[in-house]
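Take a look at the following structure, please.
With one protein chain held back, the other chains of the complex are shown just where they sit.
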Amino acid sequence: MITLTSDFGSPYPAAMKGVLCAHTDARLVDIAHDFPRQDVRTTAFWLREVFPYFPPATHLVVVDPGVGTDRAALAIRAGEHVLVGPDNGVLAPVARRLAGDAVGAPDDDAQASAGIEPFEIVVDEPESATFHGRDVFAPAAALAHEAGADRLAECEEFVSADGYEDLRFPEPEVRDGDATGEVLVVDGFGNAVTNVPGEMLDGRFGERIAVDGEHVPVAQSYAHVAAGERLVTVGSHGNVELAANRGRGDETFGVGVGNPIELAFE
Amino acid sequence: MITLTSDFGSPYPAAMKGVLCAHTDARLVDIAHDFPRQDVRTTAFWLREVFPYFPPATHLVVVDPGVGTDRAALAIRAGEHVLVGPDNGVLAPVARRLAGDAVGAPDDDAQASAGIEPFEIVVDEPESATFHGRDVFAPAAALAHEAGADRLAECEEFVSADGYEDLRFPEPEVRDGDATGEVLVVDGFGNAVTNVPGEMLDGRFGERIAVDGEHVPVAQSYAHVAAGERLVTVGSHGNVELAANRGRGDETFGVGVGNPIELAFE
Partner (left out) sequence: MITLTSDFGSPYPAAMKGVLCAHTDARLVDIAHDFPRQDVRTTAFWLREVFPYFPPATHLVVVDPGVGTDRAALAIRAGEHVLVGPDNGVLAPVARRLAGDAVGAPDDDAQASAGIEPFEIVVDEPESATFHGRDVFAPAAALAHEAGADRLAECEEFVSADGYEDLRFPEPEVRDGDATGEVLVVDGFGNAVTNVPGEMLDGRFGERIAVDGEHVPVAQSYAHVAAGERLVTVGSHGNVELAANRGRGDETFGVGVGNPIELAFE
């Protein structure tokens, strides 16, 4: 199976599908092609949340503001998965998570690196300098799929790499009953996903928490407050989320990506 | 085959695909993930129009404003199809239509209920309270697909249910040559789909009809009037539709969902 992720919108992903279908009969699964343009961090966040639900697969990821420069092209084995994309950090958080799961280490633990093997893709003269998704990464993903995660080293197109660009999400400060964090991403519903672990809200549904000083209900899910009302909940990624029932949390809380957030029980 | 429908936008549907792929090799077909957020009625309308064109399949449907509350989770056998989703009415109209086709009864006929078997999905402690699409409905859809429409009762995860929440579209009043109805949905082209059966226009293409008192051509298709001109036609769902050639019917007629519509031949 090969999954496809990009910020291409439409119709460029179709050219990648054509190349994949020309090289392999692998099943293709679209993840999303509407990630915010050239937003490496947001894409990295969502990949880390989504790929672990898949069975072992090759994941083609093209969010690539540096296309046509000398940034490397990567194929990374992470546990039983293979990640193919540009060396700009977009693959790093999910590689750690996939490898960590594979070796039984906690998510994002440094030990996870035991399950990670990075390769640089040998690129010679791609047809275009502006569409490596089609001309570099799609052929490499097809090749990786055909070779299998365990045999990338046997492909002359993949050369073992010493390292790759890392990307770390900002760490929250979590204390006893309060926390300082920030908004990592805003999803399509307007839910503002923070970097504060959801455990902070364990056993406290029904109470109120101060968000930047304003008191808001802590609820298990959206419909536990009235339509339009704000709530603080644990999102599906396990983090504290600022939301509004049948509304947009980002707008009702007046926050966006990168905003610092203070959370405090009384 | 498993089809996927939601109001999730992107990238949440990908997590559901991951779960499905981890549980089954079934072919996956996306219906749409951009239904109006939490709009159960509009989604219910389109499912009723689309699913009957599919061969027997399992249909995963997640438009779920009550996620995390005590609304039930359903798996409904409807004819040879299985519908999986929240118990909020979104599955009801299409269940009737699929069952009606199966037993030879007219669409939406009450007799169709002979072909419908509802089950409640046993849910214990899903991983998240806010993403049952991933944690409840996708595993249930995979299970239903693997079991087959005829053997849902044999799965301990599915418990026979007495009933489920119904949803009925408003009925028009159709008289001899005139009708009172309303706009059920507006499609992406701006066509305003009414609840008035298209038979009212049979044999009358080329005539004019009064729409809320204004006279408009009745035409077989859009390009039978000049670009920008309004027309009344029969849409692909078989209902009377207010449209504009190469324009938006909703805007040129000044109507939206829920608007009452008076139609009258002279």
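Letters A and B mark the chains as written, and numbering starts fresh at 1 in each.
Please note the rule applied: contacts are C-beta pairs under 8 Å (C-beta built on N, C-alpha and C of every residue); 3 or more make two chains touch, one makes a residue touch a chain.
All values reported here derive from a predicted model rather than from experimental measurement.
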{"item": "Per the touch definition above, residue among B:Pro55, B:Gly163 or B:Gly203 touching the missing chain", "value": "B:Pro55"}
{"item": "Given A:Phe131, A:Phe189 or A:Tyr222, the one touching the chain that is not displayed", "value": "A:Phe131"}
{"item": "Omitted-chain contact residue, chosen from B:Asp135, B:Asp187 or B:Asp250", "value": "B:Asp187"}
{"item": "For chain B, the residues touching the chain missing from this view", "value": "1, 3, 29-32, 34-35, 46, 49-55, 57, 187-189, 220-224, 233-236, 238, 241, 246"}
{"item": "Hidden partner chain, residues of chain A it touches", "value": "8-12, 14-15, 17-19, 21-22, 28, 30, 37-38, 65-69, 127-131, 134-135"}
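In the analysis below, only the chains that are shown with their structure count from here on.
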{"item": "Centre distance in Å when chain A and chain B are each reduced to the mean of their C-alpha atoms", "value": "32"}
